[in-house]
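My questions all concern the structure below.
Left out: one protein chain. Kept in place: all the others.
The first chain written gets the first letter, and so on, giving A and B; residue counts start at 1 in each chain.
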Amino acid sequence: MGRYILKRLLWMIPIILGVTVLVFTMMTICPGDPATTILGSLATEEALAAKRVELGLDQPYFKRLVQYLIDVYIRFDLGASWISKIPIISEIKVRLPRTMILSLFTTMLSFGIGIPLGISAATKQGRWQDHLTMVVAMVGCSMPNFWLAMMLVLLFAVKLKWLPALGIGTGIAGLKYYILPAVSNFATGMAIAARQTRSSMLDVIRSDYITTARAKGVPEKSVIRRHALKNALIPIITLVGTTFGNMLGGALIIETIFSIPGMGTYIIGAVGNRDYPVVQAGTIFLAIVFSVFMLLVDIAYAAVDPRIKAQYAAKGGAKKKAKEAKA
Amino acid sequence: MSDVAVKQARPKKKSEFLRVLKELTKNKLAIAGICLILLEVLLAILAPVIAPYDPLLMNLSETFQRPNATHLFGTDDVGRDLLSRILYGARYSLSSGFLAMVFGVVMGVIVGSVAGYFGGQFDNIVMRILDIIQALPGMLLLIVLASMLGGGFLNTIIAMGFGAIAGNARMIRAQILKERTSEYIEACQSINCSRFRIIFQHLLPNCISPIIVGASMSIGNYVVLGSSMSFIGLGVQPPTPEWGALLSDARNYIGMFPHMVIFPGLCIAITVLAFNLIGDGLRDAMDPKLKH
Partner (left out) sequence: MSDLKNEVKNEYVSDSYLEVKDLVVEYYSEGQAVHAVNGVSFKLEKGKTLGLVGETGAGKTTIAKSILRILPDFGCKIKGGEIYMEGKDMLALPEHEMREIRGNNIAMIFQDPMTALNPVETVGDQISEVVKLHNDVNDHEAKARAEEMLETVGIPKERYAEYPHQFSGGMKQRVVIAMALACNPDLLLADEPTTALDVTIQAQVLDLIGDLRKKFDTSMILITHDMGVVATTCDDVAIVYAGNIIEFGTKEQIFHHPTHPYTIGLFGAIPSMNGDDEWLHPIEGLPPDPTNLPTGCAFSPRCPYATDRCREAGPVEKQITPDGHSVFCYHIDAVKEGK
């Protein structure tokens, strides 16, 4: 198991390097001239040329790429924004936590609420609780998060004036600024989690080993909790990874609606300004966060399912057990 | 002659397709979804006939009108008729979802099937590149792609389709690896079919149906993605009346003139709901075990 984790961690290095090269290349292909965007369309040709030299845009692609890789991975210098001149790392330090609250916290909420809903729907299959949950989940899946965000602002900020519509606050009181963004972000995740849990649970409830458990005289509550739930949640674990990806992506959009100064407003703003170092650094950071999360999900998956765990153990070199099983 | 024999040995999937279609027609919700989408397509096609106003025509004397008899859905900040804009907008929103799906599937099928069939080092390299692409959350990849390509209707479709390649390619590759060892492919190889022919005439027809179902289930998702891109200004550019772009226009007036936000958003939600209902029905029809 330990070897597997180490292997996966090492594997992340080429992936992140690959992401860096990919994003750098894409930014190079981008149409438009950053120098013109920065200096405006009235700038003289000499000023523009000087700006291009300053930004290093006069160098060939390959040389610039190598320079960027050296800067980032050897000198640990992400550079500064072309527009504001503020070092990118200091911006990311304050912005990333906000985006993480919106994505990590909403992922937890999605499953914290979605899984119990799915279970109750599955155990009450065919009754009104089931139908209601499924209707709500279906509608929840279909609602674009940014529109839901606007509707919530309309209701809770504009009409009822219960919650702030924009910005962020500090301390515990500042958390209320996250309520509307969080709700508009996790609605979809929760709906998908509930639907998946229900169908996974129904699959498991129909399986032979559940009948075995009932035939042993196990009380119905234990049948669900001890035998069905553990098996039903295994496929849900893989869903946690993709949901986190969706929550992270959703957070980027949601931030722009609520004017939250997080990674989303940072990157999207930089795209508009052709501020390439910011786009590159922001993307790399989010890719690292996402990859680490996916790794954690995979480890959790292996820890819960003895079949997968055995597979990894076997890959690590211990094939003895598999042989024993055959004997 | 022997080609005929191979064809006979190949499992028949056509009857399977008909069975799925028959199952689908039994599902009332899926039928409702199909009707809704057909209705929207009809409205989009007939937009020039039905729309009461030119969707781009500004009328500064009629700005910010709430829904009334002359403007059923009201007007926007420069006096354009919202109903007309929504009707024309259906053209962009529906077609972008559908075209992005088609583009993603075609590209994914090409990448996945070639990698899966040839295998070895080539497959390995392709898969590692897909690993890199999938290390980015979908929305972020889309933002970066859209900024590389620049805005606009066609570029948004390409960006969305491009973003879907990795997932589709993986799915079709897994299918191909499964089918590649089956007997009818061995039969093909034994009569010296060309690789190209084996992939496109024999392997793909047997792998494609789960991909088609998966893709049609994802159209709703593309509709959301496309409107999200327009909403943050990286997709269809103003004054084109795409639904996400309408919401983007309306965001500053949400407090005073909610009708500008409610109607376009409702259209997106209903469309996505309809596509999801169809997708659910398709999945149940493909796998009757999942019902109940």
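Definition applied: contacts are C-beta pairs under 8 Å (C-beta built on N, C-alpha and C of every residue); 3 or more make two chains touch, one makes a residue touch a chain.
None of these values were measured; they are calculated from a predicted model.
Chemist: Looking at A:K93, A:H131 or A:K230, which residue reaches the missing chain?
Modeler: Going through A:K93, A:H131 or A:K230 one by one, A:K230 is the residue touching the chain not shown.
Chemist: Which of these touches the unseen chain: A:I89, A:V139, A:V158 or A:V304?
Modeler: Per the contact definition at the top, the residue touching the missing chain is A:V304.
Chemist: Contact with the hidden chain only, please: which chain A residues?
Modeler: Touching the chain left out of view, chain A contributes residues 125-126, 206-209, 211-219, 227, 230-231, 234, 304-307, 310, 321, 324-326.
The criterion applied here is as follows: only the chains that are shown with their structure count from here on.
Chemist: Could you work out how far the Cα centre of chain A sits from that of chain B, in whole Å?
Modeler: 22
Chemist: Contact residues on chain A for chain B in the complex?
Modeler: Contact set of chain A toward chain B: 14-16, 18-19, 22-23, 26-27, 29-32, 125-126, 138-139, 141-144, 146-147, 150-151, 153-154, 158, 199, 202-203, 245-246, 248-250, 252-253, 256-257, 267-268, 271-272, 279, 283, 286-287, 290-291.
Chemist: Could you pull out which chain B residues touch chain A in their complex?
Modeler: 128-129, 131-133, 135-140, 142-148, 150, 220, 224, 227-228, 231-234, 247, 251, 254-255, 258, 261-262, 265, 268-270, 272-273, 276-277, 280, 290, 292
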